[in-house]
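A single protein chain has been removed from this complex, and every other one stays in its place.
Take a look at chain A:
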Amino acid sequence: MAAIEATGLVKTFRTRKNTVKALDGIDLDVPEGSVLGLLGPNGAGKTTTVRVLTTLMAPDAGSARVLGHDVVKEADTVRSLVGLSGQYAAVDELLTGRENLWMFGRLYRLSSQQAKQRAEELLEVFDLTDAADRILKTYSGGMRRRLDLAGSLIAHPKVLFLDEPTTGLDPRSRLDLWQIIRDRVSEGVTILLTTQYLEEADELADSIAVVDHGSVIARGTADELKAKVGGERIEVVVHEPDDTDRALELLVGALGITDLDATTTDHHSRRITLPAPGGSSALVDVIRTLDGGGIRIADIGLRRPTLDDVFLTLTGHEAVVDETKEKA
């Protein structure tokens, strides 16, 4: 059974100046126990999708069911089954960690005693026991995000919505949070995760839906999407501007590149990029070839395809932030 299914979701926002179609026919199908990554730039409609699926907003058209319950007609049932954790760490800054979790537990209809017990369990799991009696103002960004996530897990939800769970976090906290999310997955929780980072979707999601201008423009696993983009690329910066063309010539020959369109050169920054089908082994070939040709290398690296690459390939435009849609 699909844990989350959405068909033809449409949502339009009207402001005084213009009309923005935040959702323009979104279809989703997330099997139970799997993780779907909703990948897209700001304003693509990710947050609006999450709001519709978590009953915060009714769609103008289309329908959605979570665990078989309609998000509009059976909103109350859906609310008791799902957990939501957003990018803004929606917790009370003036309450302590323990008080926040107790409050959310009570609002999930636990008895006071049950809520206390559940708060203790979650503080333990999320490594917040030492900070439990401090008010949240004193928490770091990563700790707040962990507490927020803990709050969404109080009722043991079978479906979890995570709206950009790691945006704005430092790398260490991001890794911590990824581990927490993986643990939930291993418990069988179905997760819909939105992110702006291909890397994050790659790490956590079983399948990815790329969203742009309110509709899904591509679906697949991370590997499938990367294959579309052309996989990893090598970036070389040569030392002398005059060497750029000769370096490209040597490399095309050495690596057996037939499609010259797949390479780029920029004389100004002395930068050459090439497809690297062999990954890091191609890196060795590039260094050997240039060294043999007497060309000095200023910088070299293997670059993974980014969200920008995916977008450039799929839509022909970059994943730029569209200010007018930011709030959608």
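In the analysis below, contacts are C-beta pairs under 8 Å (C-beta built on N, C-alpha and C of every residue); 3 or more make two chains touch, one makes a residue touch a chain; residues count from 1.
The rule is short, and it goes like this: contacts and distances are computed from a predicted model.
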*The hidden chain: which UniProt name fits, "Transport permease protein", "Phenylacetic acid catabolic protein", "Cytochrome bo(3) ubiquinol oxidase subunit 3" or "Transcriptional regulator, IclR family"?*
"Transport permease protein"
*Could you tell me which of A:Leu110, A:Ala131 or A:Val310 touches the chain that is not displayed?*
A:Leu110
*Which residue from A:Leu9, A:Leu67 or A:Val91 sits in contact with the chain not drawn here?*
A:Val91
*asked:* So one chain is hidden, and I want to know which residue out of A:Thr55, A:Thr166, A:Thr194 or A:Thr244 touches that hidden chain in the complete assembly.
replied: A:Thr55
*Among the options A:Asp24, A:Asp70, A:Glu99 or A:Glu235, which residue touches the chain absent from this view?*
A:Glu99
*Since one chain isn't shown, list which residues of chain A touch it in the complete complex.*
51, 54-57, 76-77, 79-80, 82, 84, 86, 88-95, 99, 103-110, 114-115, 117-118, 121, 135, 151, 155-156, 327
